[in-house]
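One protein chain omitted, others in place.
Showing subunit A:
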Amino acid sequence: MEFKFDKEKNKENIEKFKKTVQTYKDTKGALIPVLQGAQEIFGYLPVEILQLISVELNIPISEIYGVATFYSQFSFIPKGENIISVCLGTACYVKGGQEILEEFENQLGIKAGDTTEDMKFSITSTRCVGDCSMAPVVLVNDDVYPRLKKDKVKEIILKYGGVAK
């Protein structure tokens, strides 16, 4: 699915980001901190911003794309209003974390790493969140859902204003 980057709406953020670029511009290895800055400001790496980085840092866009796809911390898909993080650490996995993740995927019709078309939800799988005694654990934004059962998934989605299947 294509997400459109609204330059007008992001005007302030773009200005802010340009300052970040200036901070690192003349330092060696500027690309990664600049990409991290972009990810922090925009929540993901929009094509338009990567093109801006290419011009400002004088690095070919193909190389930037290569670096950005190497590290899992960078995303090319904008994050939704609510971020559902399903823990797949050892304890949660053993306790059925994978099934919980699949249920979220089924209910929202997207895969882990994606965002729903209405931009309401993103699903990510995470490594251990440090709450193993409560496995399986799901985080929605900063809310913790311990010992989550598969049949509660729908309820959570509805709670955050979503539409479940």
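Quick note on the criterion: a contact is a pair of C-beta atoms (placed from the backbone, for glycine too) under 8 Å apart; a residue touches a chain by one contact, two chains touch by 3 or more; residues count from 1.
Everything below uses one rule, namely that contacts and distances are computed from a predicted model.
From the set "Iron hydrogenase small subunit", "ABC transporter ATP-binding protein", "Carboxyltransferase domain-containing protein" or "SigE family RNA polymerase sigma factor", the protein name that UniProt assigns to the chain left out of the figure is "Iron hydrogenase small subunit". Check A:E63, A:D118 or A:D143 against the missing chain and you find that the one touching it is A:E63. Counting the whole complex, the residues of subunit A in touch with the unshown chain are 47, 51, 54, 60-66, 69-72.
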